[in-house]
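A single protein chain has been omitted from the complex, and every remaining protein chain is retained in its original position.
Right after this comes chain A.
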Amino acid sequence: MDWILANTGRIAELTLDHAALSLPAVLAAFLLSVPLAVLANRLRPLREPIVSGTGLLYAVPSLPLFIVLPIILGTGIRDPLNAVAALTLFGMALMVRSAAEALDAVSAEVRLAAAAQGYSSWGRFWTVDLPLAGPAMLAGLRVVSVSTISLATVSAVLGVPSLGSLFTDGFQRGIMESVLAGVVMTVVMALILDLLLVLSGRLLMPWARRRA
């Protein structure tokens, strides 16, 4: 406990670093996955390659990916951007399928009715398809957010600071409190983001609660 009290500044700093890695990755994974999911659903023959292909990204071991990415991106190996890029790819591995299935599950009858009312296909996407796929997409996004925050700790192995640095330092120097603080803060951050996602879902989709 003494160690933690003596190191609150460092823990806070690493928490911010951790957030700076995982939050942009979650956002980017979501923003990139939705258009890919739309493309997958529109071009039926490409659906499986796109959905399964991105899904396979998850099978790539994280450590090699962190090392290979800098070579592809041309950034330094300790650049936080690498970590963000890698986390985004892992997030997409989960999110593309989730978004594609959510959009696919929107009732054909409602879509037909909307078309008959005179929605253009673009207008229908924004005002009918996307909101109605919202609850299922949110479920996918919650998994992505939790998994990204937990995965971001790996960056510490490469020397990109995050809450994972509390694990690596703690192990090397035999400070149990450090490891524990890292675990607790990671879980707390995951829970807070999850809560925020659920709340914004309620705010943005007030109709969904009644249907549950």
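A few notes on this one:
Keep this in mind: contacts are C-beta pairs under 8 Å (C-beta built on N, C-alpha and C of every residue); 3 or more make two chains touch, one makes a residue touch a chain; residues count from 1.
Note that contacts and distances are computed from a predicted model.
Not shown: a single chain whose UniProt protein name, out of "Transketolase family protein", "ABC-type quaternary amine transporter", "Succinate dehydrogenase/fumarate reductase iron-sulfur subunit" or "Manganese transport system ATP-binding protein MntB", is "ABC-type quaternary amine transporter". Touch with the chain that is not drawn comes from one residue among A:11, A:132 or A:146, which is A:132.
Of A:1, A:59, A:116 or A:203, it is A:116 that touches the chain left out of the display. Note on the undisplayed chain: of the listed residues A:20, A:81, A:143 or A:205, the one touching it is A:205. In the full complex, chain A touches the hidden chain at residues 107, 109-110, 112-120, 123, 128, 131-132, 205, 207-208, 210-211.
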